[in-house]
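Reading through the structure tokens given below for one structure.
Complex shown without one protein chain; remaining protein chains in place.
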Amino acid sequence: MAVDEGLKSELQKQGIFVLPFEQLYNWGRKSSIWPLQFGLACCAIEMIASAASRYDLARFGAEVFRATPRQADLMIVAGTVTKKMAPQVVRLYNQMPEPKYCIAMGACAISGGPFKDGYNVLKGIDRYIPVDVHIPGCPPRPEALIHAIMTLQRKIANQHLEKNQRPRWYDKNEASEYPIPSYGGHDLQPPANLEVWQPPRNYRDVTLDEVKKA
Amino acid sequence: MIQPLTDAPRFSLTTGADGLIETQTLEVSIGPQHPSTHGVFRMDCVLDGEEVVALKPVMGYLHRNHEQLAEKMVWLGSMPYTDRLDYFNSMTNNWAYALAVETLAGIKVPERAEYIRVIMSELTRLLNHSCVIGFMLQDLGAWGTPLLYAFRERERILDLFEAVSGSRMMCNYMRFGGVRVDMTESDLAVAKDVVTRFPRFLDEFEKLLTGNEVLLGRTQRVGILPKELAINAGISGPMARASGVEYDVRKVDKYGVYGRFDFRVPVGEIGDVYDRYFIRVLEMRESIKILQQALRDIPQGPRVAPEAKLRNFKIPPGDGYGRIEAPKGELGFYLVSDEGGKLPYRYHVRPPSFVNLTTLEDMCLGHKVADVVIILGSIDIVLGEVDR
Partner (left out) sequence: MEAIEKIKEIAAQVVPGAKIEIINSTPAAQQPALLVDREHIYAVGKFLKEDPRFQMDFCSCVTGVDYLPKADKPGCIEVVYHLYSTTQKQGPIVLKVRAPRELEQCHVPSLTPLWRSCEFQEREAYDLYGVKFNGHPDLRRILMWDEFTDFPMRKDYTPPADYEWEPTPHDDTLDRAVQEGGIMPPTAREELERAKKK
């Protein structure tokens, strides 16, 4: 149900705002995202720098960095996730109450980064938990982190509450806890959560003829 | 009305042999995600009430097999990875690696490059020590205020690093035989400006902190490290000097051009947390002295050794160890080259934070859990270095 724009601006001049309930709900949620204080490696220093006084993150609503996952909305995975640490990351994500979001900050959290060829490095945290925003960079500048928070805010603003367009957390049947991997003899068991992540198709197998046809 | 599960008595107080209530010790795992463990570090503490009876550190949560990666890349290819070791100070890590390779291969560095290296290293020492004090005070409970002051100064120095090397943190600046990019006159002017402003910031910091009752009450006589244990356990850097060990690699090895500068090395007496805090303040003042002398005396000249070549860089077979005084302690690189010599055969980092953690248990015994946090903060660890 759309409101006439002219009527809207007339009412605004009188101090009366007309907006869908969903927009109001999302505005409240997006303007007060509290991150979890979860820095793993070098990107954590840029996260602290972006929360410091020069690139103040608090003006975007991230007022306090919560120490406990039970009180946080957002987990910024900043830094390399190693296989030794991966079960704890998934456990922390499970402990966060819905609605929860995850930002993978830095090349290491997205896909292993410069340490990709490593026996202890998890090639991206999105192997086990769903990630909402990825920030490339090594380390990404504080402005990039702010841009990511703004992108997340836009994502939250576009989430609907109606039945068939609901986000994951609004639906009681959807899982909000993800299985925690365990330490195996050579690798984590399982190496990835195939419901959350599929290995990418090798694009080099696409032949030139197929490209020309398309 | 909720019924109790059982009617039997829930607990009983048994008295031990000495007439006191029999208690059990509690095993607590502090970390790896904890606001005060300075990264992903875990401590398994056994507590008797609030007092620490045993403590075992558990590390490896950031083990990124840096040493194995270096065996697959050419000598220069590991230089960006050394930035990510002690990710707080990247310039000193780069210098340690460049020094180790230059020792092994016998490359001579021109004077201007040596002065630039000293300037960058001392600026790194300034920003490391001020941020360590900020983090330590945050562990004490001063919720972020000294840390924000320290980060304000750090941002000024990071602007200079970005202008010179292109990146705030991962500078990748040193090369074998010199530095990558020369410092222009405007860069030197910015450095002079930073050095002129820093003493005033230090005075403000000291006025607020050094005589502070809460700091004194919580850090004096906490976490004492005796001198003999410090030497035997391989402790280096400000932590060892606070315990009375008069050993600074800059004065002993005189690597680079450190032999020309006139600076003192502060040495503590007791070796508690307060000594480790205060020695860092004194070291910052000495760094400012070195910086003033270096900025005054820097000569003109090439920024890299003219005969050092980067393409097809080979090192004859052999092994060597090169070390520097990083802000956290003695950072050393042990490199082995075999026939061929294009790739390292063995590349090992001797990290100061890893070895400094040896005595964590000894320092924490008998103290309360809250003191464990402060003692860990005063050791000044960075997990990128501990786990490599």
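Chains here go by letter, A and B, matching the order in which they are written, and residues are numbered from 1 within each.
The definition used in the following text is that a contact is a pair of C-beta atoms (placed from the backbone, for glycine too) under 8 Å apart; a residue touches a chain by one contact, two chains touch by 3 or more.
The structure presented is a predicted model; accordingly, all values stated were derived computationally and were not measured.
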item: Touch partners, limited to displayed chains, of the chain removed from view; value: A, B
item: Residue among B:75, B:115, B:278 or B:354 that touches the chain left out of view; value: B:354
item: Residue touching the undisplayed chain, where the options are B:120, B:202 or B:245; value: B:245
item: Option touching the unshown chain, where B:30, B:43, B:79 or B:105 are the choices; value: B:105
item: Touching residue (missing chain; options B:35, B:80, B:144 or B:234); value: B:234
item: Footprint left on chain A by the chain that the document does not show; value: 83-84, 111-112, 116-120, 123, 183-187, 191-192, 194, 199-202, 204-205
item: Where the missing chain touches chain B, by residue; value: 59-60, 63, 65, 67-68, 103-106, 229, 231-236, 245-247, 252, 315-321, 323, 330, 332, 334, 336-337, 345-346, 348, 350, 354-355, 357-359, 387
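One rule holds in what follows: only the chains that are shown with their structure count from here on.
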item: Whole-Å separation of chain centres (CA-atom averages), chain A against chain B; value: 31
item: Contacting residues of chain B [partner chain A, same complex]; value: 32-35, 39-40, 60-66, 68-69, 72, 80-81, 84, 87-88, 147-148, 151-152, 154-155, 168-170, 383-384
item: Residues of chain A defined as touching chain B within the complex; value: 37-42, 44-46, 48-49, 52-54, 67, 79-80, 82, 84-85, 88, 92, 114-115, 117-121, 138-139, 141
